[in-house]
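Sharing a structure, written as structure tokens. Questions coming.
Only one protein chain is missing; all other protein chains are in place.
As written, the chain order gives the labels A and B, with residue 1 at the start of each chain.
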Amino acid sequence: MKLRNLFGSWNVQNLVKLMALGCGLLLALIAVLGLAMALGEDALEVARIIWLGAWGSTTALGYSLYYATPLVFTGLAVAWAMRVGLFNIGAEGQMTMGGIAMVALGILLPELPSIVAWPLTLLLGALVGAAWAAVPAWFKVRRGTHEVLVCILMNFVAYGVGGFLILHVFRNPESQNPETLAIGSGFQWPQLAWMGGQSPLNATLGLAIVIVLLLSWLSGRTRFGLHQRWVGGAAEFAERSGVSPTRHQVLAMLISGALAGMAGSSILLGYLHKAREGFAGGAGFIGIAVALLGGLRPWGVLAAAILFGGLQKGAIDLDLDTEKISRDLATVMQAMVVVAVAALPLLNEFWTKRLDPSTSWGRRLHRWLERDHPQGGR
Amino acid sequence: MDWLIAYIESVMRLAAPLMFAAMGGLISERAGLANIALEGKLLVSAFAAAAVAASTGSAEWGLVAGVVAGAMSGWIFGASTVWLKADHIVMGTAFNLLVVGVIPTLGKAWFGSSGSTPALGTEARLQAGVGFFIAGVALVLILNEALRRTRWGLRVHSAGESPNALLVQGVSPRRVRIGAACVAGALAGLGGVILSLVQGSGYVRDMAGGRGYLALAAIIFGAWKPYPTLAACLIFAAADSAQMLLQGKSVFDISVPASLIQTLPFIATLTILALRRKRVSAPRAINQPL
Partner (left out) sequence: MKPSIVSFQNVSKRYGSCVSLSQVSAEFAPGRLHAILGENGAGKSTLMKVLFGLVRADDGVVRVEGVEREWKSPADAIAAGLGMVQQHFTLVPSLSVIDNVMLGREGGWHLDRAAAIAEIEAKLPDASLRMDWHRRVEELSVGEQQRVEILKLIARDSRIMVLDEPTAVLVPQEIDALFSLLKKLRDQGRSVFVITHKLSEVFQHCDTWSVLRLGRLVRQGEVRDSSLEEVVRAMMGSEPPPPIRLQPRSQDRAHIELLEIRSLSSARGGRGALRDVNLKVESGEILGIAGVDGSGQSQLVDAMLGLHDVVGEILWRGDKMLRGRRDDWALISEDRHRQSLWMEESVELNAGLGVERQFAGGTSASSLSVIDYERWGSVVAKWLADFDVRFPHRGERVSRLSGGNQQKLIFARELQGRDVKFVLAHQPTRGVDLGAIHQIHQRLVELRDRGVGVLLISSELDELMALADRIVVLESGRVAAQFDRWAESSKQFDRALIGRAMIGASV
């Protein structure tokens, strides 16, 4: 794996972006630790708890990766749509509906062997997620309504419909908790105890990595991937070259919805083996932060998801080990990351000026980078 | 007929926070600032109002705190978006996410409960009946005139349509946008105050329940004009009241589960948006960096 494939074309602009991102993350970190200090905690201690909580032991690492797994899916979902110029803020709802569909299949046909059950559940989850995403796509194309609004409304509908299905249709009457019956054993994915110790880490992480590989190939190598990104970057140009933006936007939304629809697999098929109300737990929204931090590229999303999984695990330890800080601090951190990424245009401007070829640093850098210049746009 | 009167009163009550949020959103969107952060502003001001009312025992101070918190969060959102040249929707998402994280963090630090503020006694709540609804209607009337006949309206409109026209006249479109964001925040703040001090007795987790987004839908449905936006707010409030009315009741001897009924306002909104065939165009320079 060459370095440049991770960051697209390896040139000054991307270096600038990377530097800008670094600055943004640093500022976000300072802001969060500042908040912790304002609440009367020791910032260094807070940082230490988060760090050890996330990566300090095999089990901690396993938890971090377990939390990361759904974020890989939702992050990829948001990133794919965003590269085509759409903001899929509805991954939460798509994940909810897709997840319930997967569990429903496991309840209704409990006897199926894994070889059939696994692909079938994933397919069903993807289809239902895509169907939920088809609504904003339809509004966008036929009514010109901004997809963000429709996605949000669909999220609320998904909460209601999902709650109804879990509490009334598939409910486990023997349980005190708002949860469904269990899925058949053929539908369950194995735990990865060798990697994650006592944590619920399971084989769906492998599935996530396979999908990252697949999307990376699709986006970076094929004509379809190029056309998708082209529509996102220069829709009018694409249209005038015979590549239909409408068609590609609808397809992108469906792909995005399918990815989000499978996002519940780690929680539902790999750990709980049933559905609980609110199992998505905001993964759809955190996916936005993951996608932005990952630079909208599949491998970047994977890295960002693992970082965020670690933050989530660290924040839970923080909740237990400190008096004043709750696990909601993870959300604050994620929000600050989005702010940092949103501020990229300004930071980009700053670094572009600093690294301009007219400055001595810029001159050296350009000479170094342009020895062998790779093709752009992958 | 008693149920009808009760229903209409309930529509008016439920419409009030929606109207204030929608009018705030309308001002900022007309100035070119896409305002998906309305939901977060409702939550911030509802929390601030409840927290101050609980601490001081005074509803009036709660009201002031809610409006000030709304205006301040409007300023933070507007200024950060404008100065960082950020995408408004990404920034709005970040703002909403931030609010979701910060409120429980502060709540835990102040009240030892990350979910809510202590329940308020009657003296710390506002007894307004439908007063806020009437104030909201008055606001729509005033806003409609202000947009058409004042310097402020002219400049807000220009900032949203053609910011360069302001720039070359030496008027900073950035300041116009940030100013509009503050006013928008204050109005959304009033909406938040209504949620926690009038309709509720204190702050509970996620108490806006999507009203910020419904307000946004109302603006789009209303084609960024005050009167049609008001009409949309009333329709959504009617669906919401119907939802409240239906809960726990059985229709034709079939009891409809609460979770399904709760989706009613959202499904109504989607249906209305789907039925509107005419494409309405947003302010031309919305979500364009300055």
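As a convention for this text, a residue touches a chain if its C-beta (ideal position, glycine included) is under 8 Å from a C-beta of that chain, and two chains touch if they have at least 3 such contacts.
This structure is a prediction, so every number in the text was calculated from the model and none was measured.
Residue-wise, the contact with the chain that is not shown comes from A:A234, picked out of A:L123, A:I209 or A:A234. From the set B:W61, B:W75, B:W110 or B:W152, the residue in touch with the chain omitted from the display is B:W152, counting the whole complex.
Which of B:V64, B:V171 or B:V204 touches the hidden chain is settled by the complete complex: it is B:V171. With the whole complex as reference, residues 149-155, 157-158, 161-162, 164-172, 284 of chain B touch the missing chain. Within the entire complex, the positions of chain A that touch the omitted partner chain are 9, 11, 13, 218, 221-224, 226-227, 230, 233-234, 236-237, 239-243, 352-353, 356-358, 370, 373-378.
Criterion: only the chains that are shown with their structure count from here on.
Our note on geometry: chain A versus chain B, Cα centroid distance of 29 Å, whole angstroms. Here chain B touches chain A in the complex through residues 36, 80, 83-87, 89-91, 93-95, 97-98, 100-102, 104-105, 108-109, 114, 210, 213, 216-217, 220, 257, 259-263, 266-267, 269-270, 273-274, 276-277, 279-280, 282, 289, going by the rule given at the top. In the complex of the two chains, the chain A residues touching chain B come out as 35, 39-40, 87, 89, 135, 139, 143-146, 148-150, 152-154, 156-157, 159-161, 163-164, 167-168, 282, 285, 288-289, 292, 324-326, 328-336, 338-339, 341-343, 345-346, 349.
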